[in-house]
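Got a structure for you, questions after.
With one protein chain removed, the remaining protein chains of the complex are shown where they sit.
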Amino acid sequence: MLNLVGLILLFPLIGTAINGLIGKRLRKETVGYVACGSIGLSFFISVLVFCGLLLLPPGERLFEKQLFSWIESGSFKSTAGLQVDPLSSLMILIVTGVGFLIHIYSIGYMHEDKGYHRYFCYLNLFTFSMLLLVLGNNFLLMFIGWEAVGLCSYLLIGFWFEKKSASNAAKKAFVVNRVGDFGFALGIMLVFLTFHSIDFTEVFSAASHGNFEAGSFTVTIITLLMFMGATGKSAQIPLYTWLPDAMEGPTPVSALIHAATMVTAGVYMIARCNVLYMLSPFTMTVVASVGAVTALFAASIGLVQNDIKRVLAYSTISQLGYMFLACGVGAFTAGVFHLMTHAFFKALLFLGSGSVIHALSGEQDMRKMGGLRNHIPVTYKTFLVGAVAIAGIPPFAGFFSKDEILLESLVRGNLLYWIVGAVAAFLTAFYMFRLLFMTFHGVSRVEHHAMEHLHESPGNMTLPLTVLAALSFFGGFLGIPGASVINSFLAPVFGGHGHTEVSGAEAGVHHSAWLSSLMMVVSTAIALAGIFLAYQMYSKKPELPGKLAERFRVIYKLLLNKYYVDEIYDALFVNPIKKISVQLWKRVDAGMIDGSVNGIARLVGGFSNILRLLQTGYVRNYAFYIVVGCIFIIIFAVLGKVKF
Amino acid sequence: MITVTHYLVLSAILFTLGVVGVLVRRNAIIIFMCIELMLNAVNLSFVAFAHYLNSMQGQLFVFFTMTVAAAEAAVGLAIIVAVFRNKETVNIDDINIMKW
Partner (left out) sequence: MEAYLFYIMAAVAVASGVYLIFEKNPVFSALYLIQTMVSIAVLYILLEAQFIAAVQIIVYAGAIMVLFLFVIMLLNLDIKEEAKNALPFQRIPAVLMGIAFFTVICIVLRSKLLQGKHGEYTTAYINSIGNTKLIGNLLFTDYLLPFEITSILLFVAAIGAIMLAKRKL
């Protein structure tokens, strides 16, 4: 069964080819069937592969399939191969599973769009790229996938490219990602220089058995460079600014790419390279700090945003911060677990918001919603499940994963991480229920014309919502503290290196069962407090937020304008670079390069203008030259030999 | 005693006259006639060489030259007639459009 792994990649690629090449001539239904069918088959194979992996004994759950020898140049060798281990098998299940649901949802959501086949072509290509990213058995293949998902993200953010804001957002996402990818590429090169290989297995075994001391300078540089790539792709400080703007794309795209899968690539990469990261405590501190700060920072911005998708976008950034916090303290399992549950409930929330937007004919401003509870009941119920899940109320999925991260950050990290994480959790619960109350409860502020068209979404949209709601509810049971299925499943990937650390952590959990229980109570209390506050402010006393905003005017403005980060970046980087580029363009390109080329052309032209005067058009003139030529020919040919 | 050199000098004089004629005259027909003069000058040197070298090849060459001259005269004069019909002139200084 494991041998089938190549097919997982093949189906989405075929779907891309069909929809991309002949999609224009196909009927809409066919396009949808092709796209969903390819991902569905891919998901089916993924399940088979996953089962195949489960049949193996836990210690041997690593399967590599070499496809072909790809690049051989001097000492550099790279094969194209696929690697199935617990981590990548979990990832392919998430990618194809959530991807399948979002594909189905898209059929309903994008039905009116004229770029229907283009949309599904991109979406299939994205799935292919993401699968390549998680299945690749070496850094280079991963990088290819990494870049390809970036490309698809660009294409899909700018899907409605007629809109200036959409194409700008796409450009922004692309450029910001390049900054991170630059670091990632450098990191890969440094890996090759250090380990003389880019295969995961070779590099990691060399790293764990080699002579690299913990904290070695080279490894620190490598891991920091790679983390730079992760901050770009996974929208962490300082490269997070593209993700909120990315909401210009279609909502299912936001759900799939900018919430569930692509943005978690950074977390996956760090989890994949855990051996390297464990060797560098300094980088781990950086990762944890960046994650914690991002979690708090983004959550605080999310408090005051009024665009329903932007709130979710900042929530995504914040949740990704949690995952990095987990990875940074060495709790990779917790990070990946949260990645999985987050994929479920954040996809659910995005699709739910998409359903709301769909119902309101494109309205995204929460100030123009309210009281939708009874009009779109399925959406409301599933959205409620998602909101409860992300807020962290037991027994929903988010509770277990978030609780584990908070616990690990306290056990392995320090109190500061925990406080930041807890505050962020409080904020999360607050802004999610603010969103919920503003959208579904209270009096209706919907505009009149939108009210007339208000309708519940069709079945192919509500079905994925229901499935995802179920997953958001049950998903957490994989990681119940003490009996964590996912912990033992992922142990071979994260336990390979320092066995002591993991067992130490587990021991920590076991030995402090009271701490664990306390933490559960505390985090539940925090979440409930957040929800209660939101209820007070947005359901009971709707006039309160305005008063608060009036009172703390400075802070409110600061948050509403996202701490002016975009403006600061513009002033610090974008505008100077633009100015330099304009100078380069005008002086160097237009002046020097074009000038020299044109100058040579003008010189030749000038000479020709003089020389062409020889061509008088008068036959007698030519005859004259012929005679002169004859005289010279005779002189040269004959007179040299003359003997008198 | 008349040697081959006498004939050759005469041939050279006639040929040069033809060259100068081509260079200074502007009437296409006269230029054409100057070309015939140059052909004749060359023919003369051919025959002179043939005579003094006891060979028949010179005379045969002249025979072929005359044939070519006849063909050339026919086509050339036809061209001049065609040009005249289009431009109402045979002054070759008026026929100078074949240039940049």
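A and B are the chain letters, set down in written order, and residue numbers restart from 1 in every chain.
Going forward, a residue touches a chain if its C-beta (ideal position, glycine included) is under 8 Å from a C-beta of that chain, and two chains touch if they have at least 3 such contacts.
Keep in mind that this is a model prediction, so the values were computed, not measured.
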Where the unshown chain meets chain A, residue by residue: 616, 618, 620-621, 624, 627-628, 630-631, 634-635, 638-639, 641-644
Missing-chain contacts mapped onto chain B: 1-2, 5-10, 12-21, 23-27, 29-30, 32-34, 36-37, 40, 43-44, 47-51, 53-57, 59-60, 62-64, 66-75, 77-82, 84, 89-91, 93-94, 96
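Following the convention adopted for this analysis, only the chains that are shown with their structure count from here on.
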CA centroid of chain A to CA centroid of chain B, Å: 88
Contact set on chain B toward chain A in their complex: 19, 22-24, 26, 31, 92-93, 95-100
Touch list for chain A against partner chain B, complex: 612, 615-620, 623-624, 627
